[in-house]
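Pasting in a structure now, in structure tokens, and then I'll have a few things to ask.
With one protein chain held back, the other chains of the complex are shown just where they sit.
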Amino acid sequence: MSPPETALVAPAAADEPEIDPLPSLDDGPDYLRAGKGVASWLNTRDHKRIALLFYGAVLCTFMLGGVFALALRTELLTPGRTIMDATTYNRMFTLHGITMVWLFLIPSIPNVFGNFILPIQLGARDLAFPKLNLISFYVFVIGALVILGGMFAGGADTGWTFYTPYADSSPTRVVPVVTGVFIVGISTIFTGLNFIVTVHKLRAPGMRWSSIPLFTWAIYGVSIIMVVATPVLGMALALVGLDHGLGLGIFDPAVGGDPVLFQHIFWFYSHPAVYIMILPAMGVISEVVPTFAHRRPASYTAIAVSTIGIAVVGFLTWGHHMFSAGISELDAGFFGVLSMFVAVFSAIKVFTWTLTLRRGQVKLNAPMLYFFAFLFLFVFGGMTGVALATQSLDLHWTDTYFVVAHFHFIMVGGSVTAFLAGAHYWFPKMFGKIYNERFATVGAIAVFIGFCLTFVPQFLLGNMGMPRRYYSYPERFQWLHVLSTGGAFLLGGALLLALGNLLWALKWGPHAPANPWDSRSYEWLTTSPPPPHNFRVTPTLGYDPYDYSLTEEEAREKARAR
Amino acid sequence: MNDPASVNDWLRTMLFLPPQASTMAESIDHLHMLVILTTMAGSAAVGLMAVFFVIKYRHKGPQKAERDRAPTTPPRVEWALALGLFGLFFGLWVIGFMQFVRLRVAPPDSYDIYVTAKQWMWKFAYQEGAHSITTLYVPAGRPVKLIMTSRDVIHSFYVPDFRIKEDVIPGRYTTLWFEVKEPGVHDILCAEYCGTNHSTMRGQVVALDAADFARFLGRGLDRTATAAPFRQEPEVATSLGPSAPMSLVRLGQQVAAQQGCLRCHTLDGTPHIGPTWAGLWGATVPLKGGGRVLVDEAYLTESMMDPMARIRDGYQPVMPTYLGRLRPAETAALIELIKSLAEVRGQEPMQATLPHADETMPAGAIGQPPPQPAQPLLQHAPAPPGEPAAASQGLPPPGAVVMPAPAGHVTVGPNGPVAPNGPVGGAPPPGQPPPLVEEAP
Amino acid sequence: MKRHALGEQYGDFAQQDETLQFGMWVFLASEVLLFAGLFALYGSYRAMYGADFADAIKHNTLAYGTVNMYVLLCSSFTVALAVWATRRGRNGLCVAMLVTTALLGVAFIVIKLFEYAEHFRERALPGPYYHMAELPTYGANRFFTMYWLMTGLHALHVTGGVCLLVWLTWRAAHRFYTPEHHVGLEMGTLYWHLIDIIWIFLWPIMYLA
Partner (left out) sequence: MADETAAKYHVGGVGLIATFVGLVVLATLSLLLSFLHWPVGDLVVSLLIALVKALLVVYFFMHLIEQPFSSHMAMLVSLIWVTLLIGLAAADVVTRHTFPVRPEPTEGQPFYVR
């Protein structure tokens, strides 16, 4: 990090009392139209434009990962070979995992919505380090290209977990792939660092920790995980790279190494990483629910505290991935009981969201439908997580399709659903347009049905004992696989419908007002789309962002007050 | 439905759980059912509550200001919820952990079987000297403890019908125990991703009643006259500072082990990543993309130095080049080794092989993890002259590299290696599975 | 002159300096965790092979590590003095101290290279390349594998730190840093201190106990 050598423009006159901090559409071009040409996008420092760059990037990787998933599901239609051979299948599921985890789920909500919304919710003019933010994007792109290049130039067949010693001795190209993931990790750290510093140092005057909007709380918790855990992943992957590339034998039993230690270091990152994926999703939901229930959250404190609780306790549970991996019974028991704490924190959130609906005025727009999908899938998926953390049951289920179904319930049913909720909820704010509600409703319902059809059979497969990462399988599993594949194609179509509807609205949708949902959260104070620096001058945001006893005009008056 | 057994069966069918073949399976399933029912009840409760609120409080008419400003749930409700849930989860954990400890600690009177995993097969060795590949024979109604290690990467021994799974780790021993209730056949699956053919690394557990099991072991002991198949483990541990000059064939074995050839090629005809070396020499093999080639010095040398030049049909182009990694003498030694195996017939991997318990082959065969020093078999093992006794090493390290295979199971004759006590090649396939295997339940 | 410009997103210089410094602290926290993975590996292997580790530590040359410890402590002191000098407007002293620090850093690397050469001669190399006849144990192999990884990563950081110091020196020589505005210098020195702290922990576990 270097000190800023160049300022963007002259600092605004921040203390002139007569300026109304809340912008209007007459002020000048909004952030989308403030600069013209490709260069103004590729060299931008505006967090909102960088968010859109990330938006484009993660949608591409999401499509790519989805295509891989459909290819995998097609292969699994028959017990033997359907469309590809075993090596291709192994490379394909590795590619699917790596793409979805590191190139979609981890950057999706934080880098798109976090980047866009967090500074506005804090009343800041930008993130603390705008240049670092842009660097983070380019580092991400470079990392993604290295991964995909490595995969297409031969590819790794290790699974996204890179377990040693298989990853050391795999005849495939492991080194470029781990290098790419390492680079993407650098981007993650930069982004997390930027968010943490912004939340600490750039809050608008008057904003206490207890009035930070809940989405920002969630992104803050995630950023802590990103900054603290990602370097450990970087180290684990670097060691695998050294083992594979130079034969250093760091985990090689032939020279006294212990491959289980790799799993410890790997899961120290990769378990908290699932909270990197789900916490932002919870943040989105925590914004959507009060807005559409027109009601303050049943307990702001419970949601904020459980966010940080999950972020912290999430670090103490990594051993539950290793109950059958030959770790000591004592360590396993310790990790088992700590895993239950995470479940408690998640349950508190779920009950708080549900109770928020009570005595509200609930509107069933598309984001709210996604919330219901999220609620059901997340609760069911989360409860199966409790089952998996129960050690004696884990011995039967671990590394079976039960685990596959469990984490897809959380990752797809939770994170992707919340991503879609956020995409619809903030669409007017980001682009100044309104999407077609009818198609969005159909899309949301289709996503839910397709999802259930895909993954509920996988729970049953897991119960029957179908191990994961199997290219061929005994015939008694086939009918459930066929069902799951059918669901996967339905889910793929539903996702295309949902995203296509948004794309259509981007061009042909009607103009959106500043606050179409009648929300009280701070980001709706500014225009849609916002001006380049979000507000004319920094507003005073001391009031409760979920105070629905205020009318919209009263809330705007409070933000104007000095 | 008042009968607990029928409730159990009904729920097991509803949840698609496999048969409860081990003594622990039923109690694990009961916890499973409890947890799943709680899960479904929990998500249904939350879902219904949400639906109820939506119907009751749905938006009508113009948006009004919030009706009351106080938080809807007082903190004590949150606390009660948190504590109650934690109590529930903690209770599950206590039951689960107690079961877990029971699953991990074998009873003292268990029958020990050694398991070696390698890409992509399971090998089982019994205390009496019998051993088998892919099919594990166990006595029903008696606790069996598996002592497992891997020769290459991590595998996981999984029998869904027993509800057990444990990773098999190179360089370490892990254990697993179970007691099968009745004679029958059950699937073994590898549950930890281990490479290209991970999904075909399957096997079977055949549970026999006590008499049949004794007969199985006895057959193993009786068949001393039959040739043991040539096994692939070279005598790496004894390769240090040999005082006597080494034959090229033996040097070839050493090189093959050092250079990792044996990770992909077998010496006994077992199918693996690369073509087996047994019976390879002098054969005419088909090539990928058409054509055939006679396996001679030229083709073998080319395959070591430029493996991609001509690939045998049916194999992946995965072999690295050894150009610059093999000295000429080592290349020659490898070729001599392959020559010496020209007459070795391959064996079918699915067959149980029952080696003899001859003194020249103590602890038998390889593929069997080295027994514990306390076992009498090893103590009787005579060390061949000029080579350190395997027994002096204590419990030898498992794993692919330092495999202190007991010396002497391959004697090098003037015409290459000869499996002890038997004609090489032409012998009838060694050992058929006992007849009771077919008696599926 | 674009020196010390105020970023668009900040209210005043105090906020900007504070933000940059806090960013650096968060970055350092992240950096610490990068080493933590290796420390965890070291701890685990040491728990497996305690006696072998003790032998291997005795085998390591105490003098190299100890001299390097004092070298880094001195460099930490001089770089702290550089900041102290800048705060008092004594730019010449600051440049001198930065140069001294960079030289001490180079000295550290040179000493380390001598030590590495010795290990190379003994074949005390990581993993399969380890062929030291005196300690033919798994544990000693693990120790030297971890030794190379941890000191190697640290040496990379020292090299990066020296480059950073050269850049800071260049800027200080051009009177970039004033008593009011020198947050870049402070951030750079924080990084150098972190390198010192990591050696403070590497020294006992690699040479003393």
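Order of writing sets the chain letters: A, B and C. Residues in each chain are counted from 1.
Please note the rule applied: a residue touches a chain if its C-beta (ideal position, glycine included) is under 8 Å from a C-beta of that chain, and two chains touch if they have at least 3 such contacts.
What you are looking at is a predicted structure, and each value in this text was computed from that prediction instead of being measured.
Colleague: Of B:116, B:134, B:150 or B:174, which residue touches the hidden chain?
Modeller: That would be B:174, which touches the missing chain.
Colleague: Touching the hidden chain in the complete assembly: which of C:6, C:73, C:111 or C:166 does that?
Modeller: Among C:6, C:73, C:111 or C:166, only C:73 touches the chain that is not shown.
Colleague: If the hidden chain were put back, which of C:5, C:26 or C:172 would touch it?
Modeller: Within the whole complex, the residue contacting the unshown chain is C:26.
Colleague: Under the stated touch rule, tell me which residues of chain A contact the chain that is not displayed.
Modeller: Residues touching the hidden chain, for chain A, are 200-201, 203, 208, 224, 228, 232, 254-256, 258, 260-261, 264-265, 268, 315-316, 318-319, 326-331, 334-335.
Colleague: List every residue of chain C that touches the chain not included in the displayed model.
Modeller: Where chain C meets the chain not shown: residues 18, 21-22, 25-26, 28-30, 32-33, 36-37, 39-41, 43-44, 46-48, 62, 66, 69-70, 73-74, 76-77, 79-81, 83-84, 87, 128, 130-131, 133, 136-138, 141, 186, 189-190, 193, 196-197, 200-201, 203-205, 207-209.
In the analysis below, only the chains that are shown with their structure count from here on.
Colleague: For the protein chains shown, what form does their contact graph take: line, ring, star, complete or other?
Modeller: Line.
Colleague: Farthest from chain C by Cα centre, which chain is it? Let me know.
Modeller: Ranked by distance of C-alpha centres from chain C, the top chain is B.
Colleague: Which chain's mean C-alpha position is nearest the mean C-alpha position of the whole protein set?
Modeller: Here the chain at the core of the arrangement is A.
Colleague: Sort out for me whether A-C or A-B is joined by the greater number of C-beta contact pairs.
Modeller: Higher C-beta contact count between the two pairs: A-B.
Colleague: Quick check: how many Å separate the C-alpha centres of chain B and chain C?
Modeller: Taking the mean C-alpha position of each chain, the two centres sit 46 Å apart.
Colleague: How many angstrom between the C-alpha centroids of chain C and chain A?
Modeller: That pair's centroid distance is 35 Å.
Colleague: Give the residues of chain B touching no fewer than two other chains, as numbers and ranges.
Modeller: none
Colleague: For chain A, which residues count as touching chain B in their complex?
Modeller: 86-87, 90, 157-159, 163, 165-166, 169-171, 253-254, 256-260, 293-296, 298-302, 323-326, 329, 332-333, 336-337, 340-341, 343-344, 347-348, 350-352, 354-364, 372, 375-376, 379-380, 383-384, 386-387, 389-396, 398-400, 460-461, 463-465, 467-474, 518, 547-551
Colleague: If we count contacts the way the header does, which residues on chain A are in touch with chain C in the complex?
Modeller: 1-9, 11-12, 14, 119, 124-130, 189, 193-194, 196-197, 200-202, 227-232, 234-236, 239, 242, 247-250, 252, 254-258, 261, 264-265, 268, 533, 538
Colleague: Can you list the residues on chain B that touch chain A in the complex?
Modeller: Spelled out, the residues of chain B in touch with chain A are 15-18, 28, 31-32, 35-36, 38-40, 42-43, 46-47, 49-50, 53-54, 57-60, 63-69, 71-73, 75, 78, 81-82, 85-86, 89-90, 92-93, 95-104, 152-154, 156, 158, 160-161, 163-167, 169-172, 174, 187, 189-200, 202, 263, 316, 318, 320, 397-402.
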